[in-house]
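Only one protein chain is missing; all other protein chains are in place.
Each chain gets a letter, A, B and C, in the order it is written, and its residues are counted from 1.
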């Protein structure tokens, strides 16, 4: 159980690859959502960034998880642009700070790293829950993650709970009026549309659950 | 019979008014024909010109048929623009030269005036029959007019014959390739479309027939 | 019809009114008849350069009125040449006693209306020379047709003749320079969409999503040929090659290149085209000495572009580089 509950580089690489696949698959959806209340580029932005992440994963092998997350963060920062680039970039940079020098993470360490990343997003973008941004998917996901781990769940189960909460948070953006980001310019017209960034954020949590559950299943 | 066969200012004014009405009625057709092989303005150009002619008819009363035609010609020259302005302008200016100082015209004099006008168009535009222009409606019309008068027809009957010939000439432009005017830029693609200027020219002859026949009927 | 207009029949006059408000230091606008003259007209002892044509090609011609370019522009209705009386009124307003140069695009209507005006001027003892622009290689040239129509070279001829006239060159010389420009320039264009003549209210032609018109003019008319939409590079190659072949440029020639938008094409796309044009010229050892990239001679909101190349020597470059102060060209 200990080995499966410790996260190493392999499962994290798998996470990034799954997410890159998911972004490619959902690029049209993310872009279409952004066309409704933004500028029709969120899927394109994310795909540009995660294709680059995918490429770097092949070339830069490191066992230092701090270095790994930092590399992902810097790649996103220098490739995505727009609002989502600095935000997702910050998420991974902050995770990298928590993981600095470590070759494995315990479930709790992983959860703390994600929490630090989300806190970074909130600082960088100063969006609060209810502003109709990715924060609305990430905040409930983090709460659910910590809660489940506190309740003794495996990381797999805890991330599944986080994904469910993240999905609910994503859907909850539909009736919201946007107060941050480009959608805020639409005023009340932003109501009734799902936030693209909340959607890509949910997919990120979902990918994490899939990767980690696959690893747990494999190891057990 | 003599009085009906002499044309005075009244019937000529009627001609211009009828033609102005016809242009207004057929403006969309003329413009649509010009959209196919030109720049979609022939109906608009002709309407602008003949609305002005109609307005001037109200204000400038003259019995000098030369002055009358000259006024129409100058109005067209200064209002129509494009290719059709100078061409129709020249037609009426030349008619005015033939009619200069006259208060009435015999049928033969009227036919000569029209012939001089058409000759003016041919000089100004240097189009030959077969080039797919208004000349292709006017030339057969003039020939039929003279022929019918030579054969002893009334001016009404002669103009009716001219209108029939002009209509045939107009339709004959359909299979032609244009060698003059804007339609020539289309090369072989100009084939299969009726020339807008030939259409407005046919309507001019047709209006003349209608006015003069109405006057003959009224007088007899 | 989606346009920022008030009344389809007043677009020309209202736009001219806007120009009058915007550029009082450069030009004056007259209505009925409509013409635009430089603010300091007439210039005593200077050849007056006059151009005109249908409206809908903005900034041409009114946007080229000012010091170092046109003395007067005569805007007709949309796509309809101006009338002789209009041209004569403009001529009277700018005649400085050194004669008039008419720069006329080769369209039957423009040619006839300017010819009538020129005849009148000559009757009145005012010397007039006419430079005919007929640069569109998409149109086959022949003695028995109306000949090639005038497009992009018009802008270059107006600039160059305007500079020569500004410098005090006599009428015969300004006309000779204009004819040289006319002889040495060629253009060709494509359209991706039609335009809408305001008074008509619907597109002059319709073009499927995957097709384009090759060899268009500047009046929203269909072109010589309708073909499948191609890439910017392929389009540039086709236009440039046709131009190269028509006006043989020897290795080492110098040109002024105009990559012109038809009104609805983003500047970004014109840069993409200029990029390929520059490569093609380099391959042929042709030097692009000067360039203009933007909307200079348009067809309302048509999407598309035209290429113009003008072979130049030191003399033409000298006049090209001379100062110009107009709403649309300024250096």
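The rule is short, and it goes like this: a contact is a pair of C-beta atoms (placed from the backbone, for glycine too) under 8 Å apart; a residue touches a chain by one contact, two chains touch by 3 or more.
In this text the structure is predicted, and so the values were computed from the model without any measurement.
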Touching partners, among the displayed chains, of the absent chain: A, C
Hidden partner chain, touching residue among A:83, A:135 or A:176: A:83
Residues belonging to chain C that touch the chain removed from view: 1-6, 11-12, 14-19, 21-22, 55-56, 58-59, 63, 192-193, 209, 212, 229, 231-233, 235, 263-275, 278, 288, 291, 293, 295, 298, 300-301, 303-305, 327, 330-331
Where the missing chain touches chain A, by residue: 31, 35-41, 44-45, 48, 77-87, 124-125, 179-182, 184-187, 189
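Definition applied: only the chains that are shown with their structure count from here on.
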Pairwise touch network: line, ring, star, complete, or other: other
Whole-Å gap between the CA centroids of chain A and chain B: 77
Chain A-chain C separation of Cα centroids, rounded to whole Å: 56
For chain B paired with chain C, centre-to-centre distance based on mean C-alpha positions, whole Å: 33
